[in-house]
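Take a look at the following structure, please.
What you see is the complex with one protein chain gone and the rest in place.
Then we have chain A:
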Amino acid sequence: MPNIIAVVCASYGLAQSVCDGEDLPARAERFFRSDHTNNWAVLVCTSRFWFNYRHVANTLSVYRSVKRLGIPDSHIVLMLADDMACNHRNPKPATVFSHKNMELNVYGDDVEVDYRGYEVTVENFLRVLTGRLPPSTPRSKRLLSDDHSNILIYLTGHGGNGFLKFQDSEEISNVELADAFEQMWQKRRYNELLFIIDTCQGASMYERFYSPNLMALASSQVGEDSLSHQPDLAIGVHLMDRYTFYLLEFLEDIHPASQANMNDLFKVCPKSQCVSTPGHRTDLFQRDPGSVLITDFFGSVRKVEITMETINLTVPGIPLERFGGEPHTETALAYVDQLPVAQIIHQKPKQKDWHPPDGFILGLWTLILLVFFRTYGIKHLKHIF
C-alpha cells in the first residue's frame, strides 16, 4: 500500500463540486497532465530610446501578469533597457504606463530588472538561454531551469524577416535562436517552452525551430508589420502594441486556478483588431494545445502532496546527542558572504590583449604621413626614423 497519496486537483473553483465525486485515477490523470514542477519566464525588450516606449510597456505588462499569476521574481529573468521611467522626456517620472489616460502604472515599486541598459545584448540573451554564463554571475541573472521546468519566453522590439534587432546595434537571427533552443534541449533545460514574439514579421523567428516541446506565437506573419495600439497625448508616444494589448486583456481574465487553454490564446487579437495576422506553431509540441492550460506557462501552480509519513523521533529517555561533539558557545551572528569578497578584492586587473591598430587609424596615419612628406619632401624621412 503506498504510503503517500498522489495528489491534488489544481483547480480551485471547480474543486468542491468535482473532487467530491471523482475517483483516484482521474485525479492522478490530472496530476500527470503536465509534468512540470516549476515555471520560469524570460522577458526581453530589445529596444531602447524614448520612441520605443511601447516595447518597454509591453514587457512590463507581461511581467506584471506573470507575477500576478504566481511566478516569483527569482524565477523571472527580465531584460529591459530601462531608460523609460527616468527618461528626461517622461512627463511623469518613475512611471511607465500601459493604458492611455495613465490608468495603469506597470513600473511600480517592486520591479526587478535583471539585465538593464547596455547589458541587453544578443550575447547575454544567448548566454542566459544556454547557461554559459561566467561563474561570477549572480543567481538572479541565471536561468536555473531543470528538466521539469516550463519556460515562457517573450520577445518584443523591432524585427524583420528572420531577425530581431537588439538595441539598434545588433541583431539575432532565427537560426541562432533555434540553435540556442536546441542547446537547451540537449541539456534538458526545459520541459516545455512557450515562445511569444511581438515584432514586425514575427512569424519568421519561429520558422527555424527544430527542437521538441516548443510552442510559438507571433503577432504578425512574414511580410506584415505589427502595429502599435494607442498613443497617449500627454506622454506623446504610443503606449502599447496591439497584440500585447489584447493579450493582456485576455490575461486579465486568467487567475491562478483558471482552466483556459492554449486554443483560447491562439484566438487572441484576430485580424480585425490587430490589423496583422497573428500566427502560431504547435507541430513541435507533444501535447494537444487544447489540453495545455494557460497557467502551465504564465502562472506557477505548484503540485502539492500531503505528507502522510513522519518519522518518530521523540523517543523518551534518550537524550539529544550532539553530532558535532563538544557544545558550542554562543557566537556572534554575522551575515553570510553572498559573493566571494576576498577573491574579488585581490583580483589582478585583467590583461587586455594588444590588438594592432585597425583600418581607420592606419588609414588616417598614412594620410597624415603622406601629406607631410609631400609637403616637406622625402628627405625629412631620415629625421623621423
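Of note:
Convention: a contact is a pair of C-beta atoms (placed from the backbone, for glycine too) under 8 Å apart; a residue touches a chain by one contact, two chains touch by 3 or more; residues count from 1.
Note that in this section contacts and distances are computed from a predicted model.
Set against the options "T-complex protein 1 subunit epsilon", "Ribonuclease P protein subunit p14", "GPI transamidase component PIG-S" or "Adaptor related protein complex 5 subunit zeta 1", the UniProt name belonging to the omitted chain is "GPI transamidase component PIG-S". Checked against the full complex, the candidates A:Asn87, A:Asn105, A:Ser140 or A:Asn261 give a single residue touching the omitted chain, namely A:Ser140.
Residues of chain A that touch the chain left out of view are 1-12, 15, 19, 27-28, 31-32, 35, 37-38, 70-74, 122-123, 126-127, 130-134, 138-140, 142, 144, 146-148, 176, 179, 183, 186-188, 256-257, 286, 300-315, 320-324, 336-340, 370-371, 373-375, 377-379.
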